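Heads up, one of the protein chains got dropped from this complex, but the rest are sitting where they should.
Moving on to chain A:
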Amino acid sequence: MKILAVCGNGLGTSFMLSLNVNKALKELGIDGECKNMDLASAKTESADYYIGSPEIMEQLNDGKKKVISVVNMVNLNEIKEVLRKQILEVK
């Protein structure tokens, strides 16, 4: 499974988020990898899920992409909770 952590310029916020998403995936036993990218590039990059702050996800969402919003980029419990809801419980 490919997950993209997205932020405005793709190297600060999104990298920090990707660290914690990768930790969360491991703890939840989800087979996947999270990479980070800027918003403009992410619009044309395919991925199973996109994750980022609510305002970035709103701009990325074209109705076809599966987007996941997180408010706290460093709270592992919040990230695990959204991943569980959006990935595990939807399947």
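In this text, contacts are C-beta pairs under 8 Å (C-beta built on N, C-alpha and C of every residue); 3 or more make two chains touch, one makes a residue touch a chain; residues count from 1.
The working rule: contacts and distances are computed from a predicted model.
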item	value
Per UniProt, the name of the complex member that is left out, chosen from "Multisubunit potassium/proton antiporter, PhaF subunit", "Beta-ketoacyl synthase-like protein", "Ascorbate-specific PTS system EIIA component" or "Sodium/panthothenate symporter"	"Ascorbate-specific PTS system EIIA component"
Given A:Ile3, A:Ile56 or A:Leu83, the one touching the chain that is not displayed	A:Ile56
Chain A residues that touch the omitted chain in the full complex	7-9, 11-13, 15-16, 19-20, 39, 52-53, 55-56, 59, 71-76
